[in-house]
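The complex appears here without one of its protein chains, the remainder shown in place.
First chain written, first letter: the chains are A, B and C, and each begins at residue 1.
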Amino acid sequence: MRLFPTTRIPRDLPSSYARPRAVLAVSAFAAIFSLHRAVSAFAAVSILLRGVFAFAAVFALPHADPVFAQAASESGWFNTDRTQALVLGIILTGAILLYVVLASAGRPLFIRKIAGLDTVEEAVGRATEMGKPILYVPGLNDMDEVQTIASMNLLGHLATIIAGYDSRLHVPVRKSLVMSVARETVQQSYLSAGRPDAYQEDDIHYVSDAQFAYAAAVDGIIVREKPAACFYLGGFYAESLILAETGNSIGAIQIAGTARPPQLPFFVAACDYTLIGEELFAASAYLSKEPRMLGSLKGQDAGKGIAIVFILVGSALATLESITGSETVREVSEIVLWLFR
Amino acid sequence: MRRRIPLIITFIIGVVLITGYFVTRGPFNTLYESFSDYFAIITVFAFILGGGSLLKIHLKRVSSRAADWPYSVVTLVAFLVTLVIGLFKVGNPGGMGGEILASGSWLRFMFDGVYNPLSATMFSLLAFFVASASYRAFRARTKEATILLSAAMVILLGRTPVGAWLTAWMPESLAFLELPNLANWIMAWPNTAGQRAIMIGIALGVIATSLRIILGIERNYLGRGE
Amino acid sequence: MDVTLMLWIDAALTLMILSFLYRDNPFYKFAEHLFVGVSAAYLMAVGFWDHLVPNLLGKLFPALMSGVVPGAVGRSPDYYYIIPAVFGLLLLTRLVDRWAWLSRWALAFIVGGAAGFNLPRFLDSDFIIQVQSTMIPLVVLDASGNLIWGASFSHIVLVLGVICGLVYFFFSVEHKGVLGHVSRAGIWVLMVTFGAAFGYTVMARISLLTGRMEALGAWLGSIF
Partner (left out) sequence: MRIPDSILQIDRRIIFLLIGAAVCIPLLLKPRFQDSPTPIVQSIFDTVERLPAGSRVFLSFDYGPDTAPELDPMAKALVRHTMTRDLEVSFFTLFPEGVGQIKKITDNLLPVEFPDKAYGRDYVNLGYKAGLGGAINTMVVNFRTLVNADAEGTPLDDLPITADVDEMVDYVIILSLTAGDPGLKEWIQFAGDIAGIPVMGGGTAVVAPELYPYYPQQLVGLMGGLKGASEYESALVDRYPAYRNATMEATMRMGPQVVTHVLIVLLVLLGNLAYFLGRAGRGNRAGRKGLAGRTGRGGQS
């Protein structure tokens, strides 16, 4: 999200999939029947099967074993408090899987512009021109957070671009594990870009596990190396503004993104572009334009659609109940809204 | 082989943990509940890689007399001294069995005397940076920026007694427009709406990304290509 | 440790970091490098004694660790903990070029674990419960059935705000026409959120500085 819009960048993708939400479900099911046209149907089916197996495992394993099943009926192996979560989980993951399958079957998918990501190439080019490095900060979280994994995936894409430009990529990290993953990712990106020689292992280095020691060191790097572009992508805490303000003071292009809501306002205020929450997870799909990734993004949209529909129905029923005070409405809404307890 | 096995490991552990969330006991549940523990243990192994990287970078700077190399000596000495103090519990009144941060131990001194003031001061730099950032960013350039700025101003004033004083003249019927009330209303309603939309979006992002990881669609973290 | 000495060290380090606000300088560089060295080693040592010793060595070899880990005496080994030990060791294969590829197994374990651990958690707390808390009546009546304008308005703002915000995040549909307007409103909701959260946070940041200034005050007080 960009606070201060500049020139519009033309969309480079067809909008063939921009249909009203209402027909979405119908078209999705219709799409299944057109699967036979798919060239890569086999790959698609294998993904679906894996997905089905994953959830079959969740469902069946405790019951498949007769001993398990008996124990389950006696003392409750399945946590019944989480039935709704299971059902909704199946619906959401089912929707995501469905679109992944459709996408890999060759269905064209539209993705809206995500401000900031179109600038990546420009920022890298500018750094090369100025002969300055690019700073990538993967956040404070360790590999046990999904947003750090998302950040590593983005680092991979970025490294591929940078490898083509011949500028230096500097990645100071707070967690040793993240360093390991980052090195693996960047090395492979340089390799696949045909520039294994440009990979410098020591440019991806561990600093300190302490939040503010890390912030102090990265601040030092910013003022001394004066990177042309700073990327802050991952899970950030209070240091977000310390880094972004220091980066701003040296005039670097700054692109940030985090799924830690408390830090979003500071990035929005101090950076040129900010990926807000879910946009961080979508960025990988956006940059790779890989059909299966775009498909899963569409599945996420279906999830938002489900959320919106339930919010509307739930509020409508609650309103009706509050106005009429009717017992019947309450019972109906309890049945309709069972999924959300 | 080198690539398939990691993907299989990811798939199995992912499915086992999800199962563990819904199953109340047995090996699945044990794994779900112990994951944080396991993770913390593996992290300690990773320290060897991290510490190695730290030593290598700074030793290299010292040996090549790179710019600012004397400061690398500071890091090296501080690191090694603290590490020895910490791992061997030097000066710990309870010896090797004593609590790691027992008061009077040398590590405790490192924490209270060095770590703490440095950490707190770095943190406090934010007081200056919120001011410089708001001065620069809160300009009514676009409609969006104006909304951002207005919300921030209402909260800034409403969070202090000055806000109450500024709008105390308002008649009783307009009490909801008094700055502290307006600030609380913004926090409780529009702010909640925005936070919720962001949270729901993030939840979906996490679900989809996790699923892509478990199914092996997203595998950049293992390195791309082969 | 001598209280006066502590006050002096505290004040000196505080001033060194604050000097960064003027510009980068040797004092800041010294403090920064000292901080990195001390904190990295400190957290490694704490990690070793807090996690590795009680949670791994204490679980696998309770008898051996009885002197160091309280409560380990007489406990039988918990063999589940071989799992992190194996993956931890696999991670270290990175140090040997020939076996470095094995470290991917450890990364796969961690990444798969992170995905499996977080998926249901976010589904439950951040998806289901947040949607559920937004299902509120748009019309609020008091006990005698009269409309409460203020509360009703607040509820409508919340419900519409969440929906507009969610529409902003739609990725696979072009934001034009009605959807474009709704998504624009969504951006405004997000802007109010960010402005509010920014303004709200200023207080915490000032508190931190107040704390540091009080420490400096204590140091000055000890001199004069």
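Just so we're on the same page, a contact is a pair of C-beta atoms (placed from the backbone, for glycine too) under 8 Å apart; a residue touches a chain by one contact, two chains touch by 3 or more.
Source: prediction; values computed, not measured.
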Under the definition given at the start, what are the shown partners of the omitted chain?
A, B, C
Absent-chain contact - pick from B:7, B:23, B:110 or B:199:
B:199
If I consider the whole complex, including the chain that's not displayed, which of C:14, C:39 or C:130 touches that chain?
C:130
Can you name the residues of subunit B that touch the chain not displayed here?
33, 35-37, 40, 101, 116, 119-120, 123, 127-128, 130-132, 134-136, 138-141, 149, 152-153, 156-157, 159-162, 180, 184, 187-188, 191-192, 195-196, 199
On subunit C, where is the contact patch with the chain that was removed from view?
21-22, 46, 50-51, 55, 70, 121, 124-125, 129-130, 133, 193, 196-197, 200-204, 206-211, 213-214, 217
Which parts of subunit A are in contact with the chain that was left out?
4-7, 81, 119, 122, 237-238, 249-251, 253, 261-262, 272
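The rule is simple: only the chains that are shown with their structure count from here on.
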Measuring from the mean C-alpha position of subunit A to the mean C-alpha position of subunit C, what distance in angstrom results?
18
Whole-Å separation of chain centres (CA-atom averages), subunit B against subunit C:
3
What positions in subunit B touch 2 or more of the other chains?
11, 14-15, 18, 21-22, 35-36, 39, 42-43, 46-51, 54, 68, 115, 118-119, 122-123, 125-126, 129-130, 134, 144-145, 148, 195, 198-202, 204, 206-207, 209-211, 213-214, 221-223
Which residue numbers or ranges of subunit A touch two or more of the other chains?
82, 85, 89, 92, 144, 146, 149, 177, 180-181, 184, 206-210, 212-213, 216, 224, 261, 264, 266, 268-269, 276-278, 282, 297, 300, 303-304, 307
Of all residues in subunit B, which touch subunit A in the complex?
11, 14-15, 18-19, 21-26, 28, 35-36, 39, 42-43, 46-51, 53-54, 56-57, 60, 68, 115, 118-119, 122-123, 125-126, 129-130, 132-134, 136-138, 141-142, 144-145, 148, 195, 198-202, 204-218, 220-225
Interfacial residue positions of subunit A with respect to subunit C in the complex:
1, 15, 17-19, 21, 82, 84-85, 88-89, 92, 109-112, 114, 143-146, 148-149, 177, 180-181, 184, 206-210, 212-213, 216-217, 219-220, 223-224, 261-262, 264-266, 268-269, 276-279, 282, 286, 294, 297-298, 300-301, 303-304, 307-308, 310-312, 314-319, 321-323, 337, 339-341
Going by the contact rule set out above, which residues of subunit B touch subunit C in the complex?
2-3, 5-7, 9-18, 20-22, 30-32, 34-52, 54, 68, 71-72, 74-83, 85-87, 89, 96-97, 100-101, 107, 109-115, 117-130, 134, 143-145, 147-156, 159, 176, 185-204, 206-207, 209-211, 213-214, 221-223
